[in-house]
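Below, a portion of the complex is reproduced, with chain positions unchanged.
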Amino acid sequence: MAKTKVMLMQGNTAVVEGAIAAGVKFYGGYPITPSTEIAEGMAKRLPMVGGKFMQTEDEIAGLGTVIGASLGGLKAMTATSGPGFSLKQEMIGLACNAEVPCVIVDVQRVGPSTGQPTSPSQGDVMQTKWGTHGDHWVIVVSPSSVPECFTLTQRAVALAEKYRVPVIMLMDEIVGHMRERIELPVSYDDIPKVERKRPTCPPEEFLAYAADESKVPAMADFGSGYRWHVSGLVHDETGFPKGAGSATRESQDRLRGKIMAHRDDIIQVERYKLDDAEFAIIAFGGAARTAYDAIDMARARGLRVGMMRPITIWPFARHEVSDLAKSVKGILVHELNCGQYVISVKAAVEGRCPVHLYAKYDNESATPEDMLAEIERAMKEDGLL
Amino acid sequence: MKEALVEKYFRKGHLPHLWCPGCGNGTVLGAIVTAIDNLKLDKNDVALISGIGCSSRSSGYVDFNTANTVHGRALPIATGLKMARPDMNVVVASGDGDCSAIGGNHLIHAARRNIDLTLVVFNNSIYGMTGGQYSPLTPPGFKATTAPYLTIEPMFDILELARAAGATFTARATSYHVPLLTSLIEKGIAHKGFSIIEAVTGCPTNFGRQNKIAAPALMMAWQRDHGVMKAKWDKMTPEEREGKFPIGLLSERNDVTEYTKAYDEIIKRAQGAEA
Amino acid sequence: MALKFVTSRCKGCGICAYFCPKKVLTVTELNKAAIAEGKENDCISCGQCEMRCPDYAIFVEREAK
Amino acid sequence: MRQTFRLGGTGGQGLITAGIILAEAALLDGYLAIQSQSYGPEARGGSSKAEVIISDEPIHFSRVTHPETLLVMSQEAADKFAHDCTAKSLVITDSLFVSNVAANGAKRIDLDITRTATRVCGKPLFANIVALGAVVGITHCVSEKALTQAVLDRVPKGTEDANKKALAAGFELAAKAGK
């Protein structure tokens, strides 16, 4: 095994290290609490590995430069928080439609608007899926610990490159700012780097958006001899705009299809003490940390409670949730917002079991004690206690 | 434009372009292509990035590395590309609205950084694509669909603005002054640093019609009669200048390190610090 | 004959005709540039039309020297 | 083993650094540790806090609800952060700045931290290190060796000696406090 070192590290810093380990070579962005340490870390680390950091004039330009650098063949990313994430929405649509790999970290804070910049929240869950106009598909992942910040950033980069899609790393202030033990390889050289599929045909034959059964078209670096055209307009497999209705339908079907056909590769959930559970918590990101403790406390009282922790937030783990609804007698969704993910949970459960919401939106994570009380209340309501 | 250049640089099957009869965009795009040919650049080493607008459609026609991005944001995307590929010649095609209205901030910041991009502004003094609204480069006193009572807003001198922001090469020509336009774009591409070339051009459909100068040729004749070479301009009195505008190379400086070059220093410092 | 028209690209804007120093060109009823009646031999191959056509629809074919 | 700490003071007193050092010392001793903090504009003029949990079992929930040990180095911090204490808590104050602490009957130790820093290092800047020494001296949550190592790993070159002196002074304050 490769040599490692143990450290106390902040979640945001672990994202930086994950990005460097994944081979990210460009960062463009604008500072904003509570994500700023990611920009600061990239400013320091990227030039060390020959990469480049740019502090852009705003968040829109941040993602713009990332898209440009990605067209130039670099793995590229940006990070922001709510207000900046809102500003990036138009540009996210371009990355979706033109299929430009990139990673966007959103370290959530309390919203709306300037809100409460330094307090934890998970208020952007729905926005990561629906924030830009028009039907579109992105991948959203959410880490719950500092070590997971490191590994999931790598995975985010890999998914972006593999599926030519913007991947959003949805963090919260809890995970972004806390410092935790992490064991990192001393050198990242041995960490495998996922490369986007590049064309192998002669340049004359290259059709920029023609895909094989994977539904993911090969992508040529600008300047590599394959001259192609990128467009935010609806286009056909040549990449040139096409006004025909069939082009729109085909394009949408492929963009959705390239994600959904690979759902099993993309969707990750962690199951914690679910095997014999009759009641399940669904929680993710920093909010899930409370759940581990609450479940252990509940089990100590003899309650058969477990957790499904979605690591992939979007695409929604529909089958997993639907199956869960069949295996338990009640579900409690815990979110640090007024209730967002729960809507999709309900739509997937379709009445198979009761779905409760423990919504917390007062600048603080729930304590295990509070959550235990919620579990007991819900289980009582469902006749399980 | 020469037929051989159409053959060499235009994508097959994409002409006729979708611009209106007499639209100046074709001429300006021709000048860009001719400039690139004059410079003997390898097509693989050229990128043409555009925003959204009639003029921004130009990227689709030519056989380079091209992108028709989102309205106003061609410059950041071009900036990212240039950072990734400092060896490439990155040209940006942008409309007056695209680069001075919604994209104004990116313009001044690209200029400030002095990154080696060549921005060609297709200035038809109007939003062509959306049907004739005024732009920050529409002079006061004209009609636009959003100025039915005539425009009242002062317009930018976009070259003066870019220069004040830090652009190290500013120049202007018109779609009438084709050889001048071509040579200025050529110089702009050759210039290491941020260069902006304003191409005054006509939108007969959406500027001309509303303002009763619909005939494309007359718009060009107007350009011919109102553009004044800088050398002459410099000697004119304010009264003589009234209603006219200077063309030619308006400013150039070479004392500011180009941005990607400056960035190489950062990498050296960082790697030195580590070693 | 020194002029080449790519009719499928011509949009009949009339720019070539306006700036032709010899008034060689005209725009037809079908909205296409063409040589005006009686001007068949007046072209001096100055290239103005080629230079100005925004649609790359008219070219002056120069003799190979 | 599981211990919880909250360190509170004004923005400029370096208590977040102190929290980090404490957690790093815990790692050096082979424990697990989590450090979290409150940031923000409030940290400008106002008070700031750092929290640390040290344990030999995995730590999930990361915030400290009822600190076992609370260090307060400004009156404002005392006013803001003491009310979560329980009778089992220990409150350590910098007696120069703190007078009242309403900490639900927690045990209280007043130490002359900042003045000590000025005295031994010439600058109040080292008060956070003095405080760390005192906290560790009193709670023995980590070894003095690990703490010293953690301090030296993090402080700017050239300040090692001053920091060592500050630490020693902190340990001494703790010792004097009768522990």
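Think of it as A, B, C and D in the order they're written, each chain with its own count starting at 1.
We take it that a contact is a pair of C-beta atoms (placed from the backbone, for glycine too) under 8 Å apart; a residue touches a chain by one contact, two chains touch by 3 or more.
Just so we're clear, the structure is a prediction, and the values are computed from it rather than from any experiment.
Peer 1: When all copies in the file are counted, not just the one of each kind on show, what formula do you get?
Peer 2: Written as a formula over the shown labels, the complex is A x2, B x2, C x2, D x2.
Just so we're on the same page, only the chains that are shown with their structure count from here on.
Peer 1: Compute the distance, rounded to whole Å, between the mean C-alpha positions of chain C and chain D.
Peer 2: 86
Peer 1: When the centre of a chain is set as the mean of its C-alpha atoms, what distance in Å lies between chain A and chain C?
Peer 2: 59
Peer 1: Residues of chain D that contact two or more other chains, please.
Peer 2: none
Peer 1: Which chain A residues reach two or more other chains?
Peer 2: Residues: none.
Peer 1: Residue numbers of chain A touching chain D in their complex, please.
Peer 2: Residues 6-8, 33-34, 117-118, 174, 177-181, 286, 289-290, 292-293, 364-365, 367-368 of chain A touch chain D in their complex.
Peer 1: Name, in rising order, each residue of chain D that touches chain A in their complex.
Peer 2: Of all residues in chain D, those touching chain A are 20, 23-24, 27, 32-42, 59-63, 65.
Peer 1: In their shared complex, at which residues does chain C touch chain B?
Peer 2: 4, 8-9, 11-15, 17-19, 31, 50-57, 59
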